[in-house]
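One structure, as structure tokens, below. Some questions next.
A single protein chain has been omitted; all remaining protein chains appear in their positions.
Just so it is clear, A, B and C label the chains in written order, and each chain counts residues from 1 on its own.
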């Protein structure tokens, strides 16, 4: 909880220095504080990344998300994958390659949480799979006839939102020892479910993305908030 | 989450421009922020409408309710059903015809939420109906001998509040693909249950109304807050 | 939610006019706001009363507890049972005779909530009584070997707090159609359980009292907060 005393690379600080509350460096801090209060990101877990034009803004790894400051934020050049601003005393989020996979699909914001509801859903699907003798691989959480899915877009190739009678499938991938090792299975799930906006990670949490911050946040609330009781 | 840059129809802005926190344009914003914190309206879902004299104040559709600003509010002339103030960049709530059905019954405020407790009640009633072979049509949630119902009025023709030994029935209607298509079944339920102050919508949420904001809010808390455990 | 426009009996306003946050007229408002945030008092339900010397401070009936203002508070002369300050437009809490029963036993503060945990406990005890064929009359909630009871005093005649191996019994009384009609059974339960600091009311809530505000609040949190899972 100690504020950082580390001097920053001065010439890159203009990238995170703004009084606009919607500037990504400020917005990530506000969102993480809100997610902490919702119980989605606790004990340094979880994170959020925002793309603005050529730049990707990323929170550091292993910090208390509710205390994040704009000066903690890393800035990555999306095209070259090189850091324009980095804190010498911190590491960028281990989720960075997973956030990039979402940005590669056109997302403007990606949210990763350890929400207990997301974890619980993966445990319930796992339990049902174990009863039926099925493998957990290629499992998904499926829900239909619930008003909340009307806030979720139909998918990349289709205009408009899902309907009440549509069926929402969110793929579940197996967790790995190291977060960055999730990248290939996350990308594979994105390939199998080209319309999905989210991927659940077994006994871990969920990645949710959207065209912009508002849509990513709305889709996160629609899919992992306690307002959707499991069917 | 971006603040609107769209210029407003200037001559109608006096309808929503007030420093009084109880002016409907301000009050709707405060209520929606509170309902968000209660988990009743998340991911752009839910909404609130207030009648003041000849005017109906309505929140827009598809926006994050906790970030609502007075400048987002639509104003409808109740008698002519024509908009006195509308945002060219937004649509009025899809609940508008349902709110109007409540105002036609004399309500001063109508609240629509996606409360998980409301959805859960409809799922429990559905499960019991399915066990007994009954149809879900014309189902209702029924409760008696619970202190909370003493905060609920007896109904349109009767003075005073329900008693502890009275039986409260809240009708449940089937959900539809489009929210506006709920109107006829909502009105039918209002017809079958002339004393009701609320209608549950299966796998969707609840509409609650009252003579004024305080009564609608009190009746919403009495019927959908977690303080009433299902019997 | 409209602030009152009713003129007050000016000569009694000094009884509720103080800048001290611990003055009872201010303290009741703070406590009720906190209890609302805890979900203990919603939809105008519940209340709090404080005794200071010869005066009893009481919230009005039927108001939203989280919006209570010091100017709403009634002041009763304890000895003569006559109101020194009353709002002509409001009624004092229907719990007043029950609060007085607690003050008659030496309490300095009495809290009444509709906590869902309190209601749930009475439903569980009722279910067990119905299984065993026993009557609900003279039922009680009993708990032992739980750290939280160490914050609860042994009772009127005994110094000190309960121990971990002590058994806490909180009597449950039957609810009545009118709150004031609970008075005689509350007093009877106080007689049967002379050491109790609380009485549960079936399908209604709980009354908790203590020597002063801090003790009543501590005992309420110890007995009805979600921090004590039913054994």
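Quick notes on this one:
In the analysis below, contacts are C-beta pairs under 8 Å (C-beta built on N, C-alpha and C of every residue); 3 or more make two chains touch, one makes a residue touch a chain.
Since we're looking at a predicted model, the values are computed, not measured.
Interchain touches from the omitted chain, evaluated on the whole complex, reach A, C. Across A:34, A:64 or A:185, the residue that sits in touch with the chain not pictured is A:64. Contact with the undisplayed chain is limited, among A:28, A:119 or A:208, to A:119. Subunit C meets the missing chain through residues 22, 27, 145-148, 151, 163-165, 213-214, 217-222, 225-229, 231.
Subunit A meets the missing chain through residues 1-3, 39-40, 42-45, 64, 114-116, 119-120, 123, 175-177, 201, 203-205.
Convention: only the chains that are shown with their structure count from here on.
Taken as a graph of touching chains, this assembly forms an open line, each chain in contact only with its neighbours along the path. One finds 45 Å separating the Cα centroids of subunit A and subunit C. Those residues of subunit C in touch with two or more other chains do not exist in this structure.
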